[in-house]
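The other protein chains are all here in position, but one chain of the complex has been omitted.
Let's look at chain A:
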Amino acid sequence: MMDTNQYMGMFLEESREHLQTLNSCVLDLENDPENLSVLSEIFRSAHTIKGMSATMGFTTIAELTHEMENILDLLRKGQLKASHDIIDTIFRCVDTLEQLVESVASNNESSIDSKPLIIKLKALAKGEAVLDATVKAEAISIAPVASSSIELSDTEIAVIKKARDQGMQAYEVQVSLREGCLLKSARSYMVMNALDEIGEVIKSIPAVEELEKENFSLSFQVIVISGSEAEKIQHTVLSISEIDQAVVLPCVLPNDTKAEVSVPKSIESMIKKDDEAEKAGNALVHTQTTVEKKNKSGQSVRVDIDKLDTLLNLVGELVINKTRLEQIGLTHKLTDLVETIEQMDRVTTDLQAVVMKVRMVPVGQVFNRFPRMVRDLSRDLNKEINLIIQGEETELDRTVIDEIGDPLVHLLRNSIDHGIEHPNEREEKGKNPIGEIRLIARHEGNNVIIMVEDDGKGINADIIKRKAVEKGLISQGEADAMDANEAVRLVFLPGFSTAAVVTDVSGRGVGMDAVKNKIESLGGMVDVETKVNEGSKFKIRLPLTLAIIQALLVKVSEEIYAIPLGSIDSTINIVPSDIKTVQNKEVILLRGQIIPIVRLADVLNIPDSENNQHTEEELFVVIVHIGEQRAGIIVDNLIGQQEIVIKSLGKLLAGIKIIAGATILGNGQVALILDIGSLIQ
C-alpha cells in the first residue's frame, strides 16, 4: 500500500467531510423522510466513502458503506420507508464509520466490530424490522429469507379484509431457525401450533406439507390473522426453542396504499414506521434552518492557514504604504501620483476583500454538528427539544471558528441538561412540552454575536448565591449585596456547578469558567440573562478579527483615536447648551431619543490642555451604537474616514478594556482603536 500513503491525508479529510454531510443529511431525512434530494445526497456521500475506502484498501469501511448503500438505494427507489429504526441504524453506521476513519487516522488496528451493524443492515434491506434484541452481536449470519412480498390469492385477501373489519390484523411472521437445528419439521410444527392458538394461520411459505417434509432451508413465512399484538406473536414464536429470529410485520395487501395501512398502536413500539410512531419517539429534534441548504460542490484548494496569515499581513503592510503614498501625493500636490494611487486603491481594496473572504468561514461549519448532538442528548435525557438555528451563514474568521466549537457545545449541553425541563414538568408549568433551544448568530457592528437561548427553567439567582457561599466562592455579605444579574454571573466562576447530580452531560463544575476563558482568549465576551421559568440566554460577543476595518479618525486634544465605522450611526454638531442632565448624567436629545454622552477626554484621562475653550463653540459628537444601546461620544475634531489595519497592543497591555487595539497611520504614528462596547457600558 506504499503508493496510497500519499493520499492518506486527502482520504481522511474527505471522509470526515462526507461523514459530516451524512450526519446532517440523515437528520434532515429524519424530519422529511420523503425528501429525495436529501436521500441522493446521502447516497452520493456514502458512495464516495465506499469508493475511496476500497481504493485505499480499508475493507471494513467499504463493506459497511456498501451495506448502507443498499439500504439507501432501497429508500431511494421507494421500496423501503425511512422508519425510525432505519434512521437509527444509519446513524449508528455513520458513528461506526467515524470511529473506523479515526482509527485509520491514528494508525490503530481497529477493534471496532461492524458485523452486527452489517447484519442489521442486511436484515433491513430485506424489509425486516429487526429488533435490537434479536440482533445479537454473536449472530453469525442470517439464513437467507425469502422475499417478504408474499403473493396472496383473492380468497386470502378477502379473508384478511374481513378480519380487519372485525378489528383483527393480518401479520406476516418471518421465522428463522437456529443454524444446526436438527428437527426442522418438528420446530415448524410447533410454530404453527403456537400461532394457531393465538390466531388463525391462513398461509405459509413454503406450504405446510413442504414444511413437514423439511423442504426448506432455515426460514419460513407464515401469514396469521390474530387479534393479539405483534409483540405477543413474536414472543410466542420466540419462546419455542431453536428459533433464532422471529419478525412480525403487518401484512400489506396489494391494493393498500401507504396511507391505508392501519398499523395498530401496539406495533409502533416494534416497528416504528409511520409518522405517528416518529412522534411517539421520545425525543424528536426538528431542525429548522432559516437558510436554504447550499449543496454546492465547487472546486477548492486546501491551503495552510499560516500561509493565509502571511498573505493577510502582507496585504496589511500594503495598505499602510498605500496610505502613506496618498499623503505624499497630497502634501506635494502631485496629480499624477494621486491618480495612480486611486487606481492602486481600487486594486488593494479588492485584494483585501478577497483575502478577508478567503479567511472567513460561515459559522454553519460549527453549527452543523449540533442538531445531531442535540438529538442524541435529548433522547438520552428523555427530553423533547426543538433546536432552531439561525444565521448560520454569518461569517467569522477561520481561527475563531476553530476555537468556538467547544464553548458552544458546553453551552448547548448545559441548556439541554439543566435548562430544558422534562416534558411532563413543562406541561405542568403550562409550557409547550417540546423545549426550544435557539442558536443564533448575527453581525453587530464589528462583532459577531452568538446566542444560545433556551426556554427552560432559567437560573435561580438565590440558589446560585447560596451555592457560591457554600463553596466559599463569595462571602455571605457579598452575596447579599448582589443583585440578580450579578448573582447569575457567578456561574462563570471557576469551580461552580449547580447540578444536583453530576451527569455525563454536564455538571462537573469545570464548565462555565472554561467557556468564559475560551471566549475571552478569543477577544470576546460572554454574558448571561435569565428569568426563572422562562429560560436563559447566553450571549457571546466575538470580534470578527477582521484585521483591516474602516474607521473614523477623531482627535481629542492632541491625540488621535480610531472608531470602527461599523459601530458609528452618524456624526452631529451640537452646541454646549444642547447637553442636558438627567440623573446627573449628561445626555442629548436626538430625533426624540435620549442619548447619553461620553466625553472622550474624560474617559481617556487625557491630560488637561487648553481645549476647554471649545465651550462656546460647536461640539462634535459621534453617535455610536452597540446593539440597541446608543451613545454620543464628544470629540474635539473629526479627521476623516480611513481604512486601518488592526494591530494587537500585545500581552503587556492586553488588560485595557476601552482600547480594542492599535493601528499605524500614514505618517507612521500609532493611533489607538476604541472599543465602543466597553466605552459606553
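The definition used in the following text is that a residue touches a chain if its C-beta (ideal position, glycine included) is under 8 Å from a C-beta of that chain, and two chains touch if they have at least 3 such contacts; residues count from 1.
The rule we apply is simple: contacts and distances are computed from a predicted model.
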Protein name (UniProt record) of the chain left out of view, among "Tryptophan synthase alpha chain", "Chemotaxis protein CheW", "Multicomponent Na+:H+ antiporter subunit G" or "ABC transporter substrate-binding protein": "Chemotaxis protein CheW"
Per the touch definition above, residue among A:64, A:125 or A:604 touching the missing chain: A:604
Sites on chain A contacted by the missing partner chain, in the whole complex: 316-317, 320, 559, 603-606, 647-659, 662, 664, 668-672
